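To start, I am sharing the structure in question, which I have written as structure tokens.
Yeah, one chain of the complex is gone here, protein chain that is, but the others are all in their spots.
Here is chain A:
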């Protein structure tokens, strides 16, 4: 879906639903996932529909994922950190998981 113009600096690794994804340190989790071809970040609590980011600036909340055990994180606002564990979020997400 997307490609990187500057593929040289993908020195961080995050894990999305168990899959290792190489990405640029400091970029947003949402950018890293989109560059890796992820087009289903979560499903909606009401209809179970798949969603992916719409706005990329923290407004639409369609990029909500679980990051390092915390549900409802806005993937477009959270910078990646090496070793980060990201899970797609189903419905309202899993709470009290830590």
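The rule is short, and it goes like this: contacts are C-beta pairs under 8 Å (C-beta built on N, C-alpha and C of every residue); 3 or more make two chains touch, one makes a residue touch a chain; residues count from 1.
By our rule, contacts and distances are computed from a predicted model.
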Check your understanding: Unshown chain, UniProt name, "NAD(P)/FAD-dependent oxidoreductase", "ABC transporter permease", "Carbon monoxide dehydrogenase" or "CMD domain protein, Avi_7170 family"?
Key -> "NAD(P)/FAD-dependent oxidoreductase"
Point to revise | Residues in chain A touching the chain absent from view | key: 1-6, 24, 26-28, 31-32, 34-35, 39-40, 44, 46-47, 49-62, 64, 70, 72, 74, 77, 79
